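Here it is, the structure in full.
What you see is the complex with one protein chain gone and the rest in place.
Chain lettering (A, B and C) follows the sequence in which the chains are written, and residue indices restart at 1 in each chain.
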Amino acid sequence: MNSATGAKAKIGLIGLGLMGRPMGLNLLKAGHALTVWNRTPARAEALVAAGASQAASPRAAAEACDVLITIVSDPSALQEVLWGKDGAMSGLRRGGIYIDSSTVSPALARKISAACAERGARFLDAPVTGGTWGAEKGELVFMVGGEAATLAEAEAVLGVLGKKWFHLGPNGAGQTIKLAMNLILALQVDALAEALALVGGAGIAGEKLVEVLQSSMARAAVLDVKAPLLLKGEYPPSFPLRLMHKDLGLALDLANQIGVPLPATAAAREIYSSVKGAAKEDLDYAAVMKFWKG
Amino acid sequence: MNSATGAKAKIGLIGLGLMGRPMGLNLLKAGHALTVWNRTPARAEALVAAGASQAASPRAAAEACDVLITIVSDPSALQEVLWGKDGAMSGLRRGGIYIDSSTVSPALARKISAACAERGARFLDAPVTGGTWGAEKGELVFMVGGEAATLAEAEAVLGVLGKKWFHLGPNGAGQTIKLAMNLILALQVDALAEALALVGGAGIAGEKLVEVLQSSMARAAVLDVKAPLLLKGEYPPSFPLRLMHKDLGLALDLANQIGVPLPATAAAREIYSSVKGAAKEDLDYAAVMKFWKG
Amino acid sequence: MNSATGAKAKIGLIGLGLMGRPMGLNLLKAGHALTVWNRTPARAEALVAAGASQAASPRAAAEACDVLITIVSDPSALQEVLWGKDGAMSGLRRGGIYIDSSTVSPALARKISAACAERGARFLDAPVTGGTWGAEKGELVFMVGGEAATLAEAEAVLGVLGKKWFHLGPNGAGQTIKLAMNLILALQVDALAEALALVGGAGIAGEKLVEVLQSSMARAAVLDVKAPLLLKGEYPPSFPLRLMHKDLGLALDLANQIGVPLPATAAAREIYSSVKGAAKEDLDYAAVMKFWKG
Partner (left out) sequence: MNSATGAKAKIGLIGLGLMGRPMGLNLLKAGHALTVWNRTPARAEALVAAGASQAASPRAAAEACDVLITIVSDPSALQEVLWGKDGAMSGLRRGGIYIDSSTVSPALARKISAACAERGARFLDAPVTGGTWGAEKGELVFMVGGEAATLAEAEAVLGVLGKKWFHLGPNGAGQTIKLAMNLILALQVDALAEALALVGGAGIAGEKLVEVLQSSMARAAVLDVKAPLLLKGEYPPSFPLRLMHKDLGLALDLANQIGVPLPATAAAREIYSSVKGAAKEDLDYAAVMKFWKG
């Protein structure tokens, strides 16, 4: 098969965390040849058991594939994977496609794009929403920046991992939209937390607020999911607070580079920071409530 | 009829603005005897034409009814109506019910409650959501503070105006929940505005963000309604920004009295204030976007 | 003597707190006839022992004097003193001068001004800086709104209490400048607290920061006084946090009425609110540090 992304493409996958592992399983189920790499090699076991090859380095993973996918936790992890010792960038094939589904800065996405272009590879920044559940079910939503033709070629692979993708502009556009989306989510949950803190401080059960909320224009998908956590005060990590806090930082970095003030986002980021600073364990970002009920 | 609130009760209605007029029409349609008063008397014309009596003063309106309803724009308007010259409080009947559907402070609701008790009247603070549309269709939602028995008696009247009511606690609880609800709405719309400002500043069309939003966990009822306004930059007043700004002020007043910090609410209030200060006309609160695209 | 404010004027003083008592003693020392009133009568003892008459009501205090001075803790206390039962406003003499040195809203100052004009009395809003120390030494600074001629006549009395006064404009101007001044003080001390929190969180002793501060352009009169308190974590009330918090609220109320956004003031107010909410005792506003080191 000539196409880099045909139904039986050789795919590399770097980053085998809560998102990467189910994505890898779906790629294997769809019949793709999969080569994986993870900083902590043990995380690859389930995928190797399911048929994946384990590469010795990011570079080796990149060399073994037509389509490379990365999904790691933050910009520094991505930079290490790409440009650290035996980094993936040095293994990318001419004509190959590299899809990064991490959430990083648009500036980093553009830097990667330029580095790929130098090697004759094509790049899509394609961060996702949908969480672990979406990764498992193959129902992720991709926010894509890059060339339309590259996206068209990548759709066969993306279609295994998700049901929807949005082409949002040149490289960096996917990350920009992702940061904007997470900004909205972070403020929605913080708004509920502030409202619950107010109501609780005034002596009224938070359940009353949530009950009214669900009959009102203030209802929101994320609040349906998170409100029960805030009421119970239990925050098992689905989307970890440390990552939401990081994404707010990336959104504010971008905004400050371009001189767009984001006053409520900035205020909320400090609250998430405070909770992160005091946390002893990994918590969902709904734990923003702990700013008031630590 | 013995009940103060039977199907054919005598009802007083003070405040004939965008909410009060359709509420009055629904009360008349349901067969209630309605006496109305408004600071600007001409606003009563449509209701008088439909069969309402026009009182000469708030006091006269209160004297003429078993159930008094007020819905005015802010705390000072309400205080003037109740305790100003020929104020309604001095006309309330022993055994009557007074329902305030304005949005004011919980402290004012409790002060009204105490004044009613001195006169042998019963009070419900019952602010509403649903907007003009809900007022017209009789689909308002009431957030009620006060005695359960009083609410039970008032349900025949509330049922003409709305489909749902929530009993949230003693007097003041209705206002507290209403302020918390509006805080959430104000932050949701501000969050969308901040996200659009970021995306636009980065050179991406806001429509792209809204398209992704609607496929994501960040979707929210209020954003479905307001996003088109923000994209068009047209803000015909549905819920006026000046009233949302006032409600944020009331929420912050309450929070500061009880020592509950609301950082993002406080940040958002200043943005709404800035837009209010620069506005030449009455705008919907979606006009918070004008902070960035004035 | 014809002048209302000659060296031996009859003076009324309402509000015998930490500021009012030393002010009263200075007035007595200067030979003025002094009539005092306080909500808690026992607070008048020292002044009565020093020669003051104790009035039975605010009204009686106002009736007994040519120049009435009030200095109470907040707007509601002032309204009660002026318009409550046997309130001072009803006792003001035609041609008399009324000086309010409380910190209240400019709007309330203008309302008082109008009420005085109706009675033929003249009004100065004249809040002070200088604290207890300035009150004791007769070194207060007055920020004055009102007619220049009234101020000229009042100078003989002000000169007993302070060394400086500034005529800032019509009634309300004194309060406006006072609120702006306290806004600056509150942010200066909060800035030091944020800087100490940052430095401490990074593992460096706060003393290092304060040492450098004192050799730098960041040095400030209020920081010289407050920095030792923040370093020790001891906050005996000099200017109580609850009053600074109230003044920030008044500044924000004014700003929001006129549509001037004050983002950092709003952020700082929430911090002061949080500390106020958690405080078990009366603390100086330097206790804003407790937001980080509770």
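What we mean here is this: a contact is a pair of C-beta atoms (placed from the backbone, for glycine too) under 8 Å apart; a residue touches a chain by one contact, two chains touch by 3 or more.
A quick note: this is a predicted structure, and the numbers were derived from the prediction, not measured.
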* Considering the whole complex, which of C:V48, C:L213 or C:L243 touches the chain not shown? -> C:L213
* Which of C:G31, C:G120, C:G201 or C:G294 contacts the chain that the document leaves out -> C:G201
* From the listed residues B:A156, B:A227 or B:A267, report the one that touches the chain absent from this view. => B:A267
* Structure fact -> In the whole complex, of C:Q54, C:S90, C:T132 or C:Q188, the residue touching the missing chain would be C:Q188
* Which chain C residues would touch the chain omitted from the figure, given the whole complex? -> 106, 129, 131, 141, 143, 164, 166, 168-169, 172-173, 176-177, 179-181, 183-185, 187-188, 190-192, 194-199, 201-204, 208-209, 211-213, 215-223, 225, 251, 254-255, 258-268, 270-271, 292
* Structure fact -> For chain A, residues touching the missing partner are 245, 249, 252-253, 255-256, 258-263, 266-267, 269-271, 273-279
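What we mean here is this: only the chains that are shown with their structure count from here on.
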* Compare the CA centroid of chain B with every other chain's and tell me the farthest one. => A
* Central chain (by mean CA position) -> B
* Asked: Can you give the whole-Å distance between the Cα centres of chain A and chain B?
  -> 40
* How big is the gap, in whole Å, between where the Cα atoms of chain B centre and where those of chain C centre? -> 37
* Mean-CA-position distance for chain C and chain A (Å) -> 53
* **For chain B, residues that touch 2 or more chains besides their own** => 255, 258-263, 266-267, 270-271
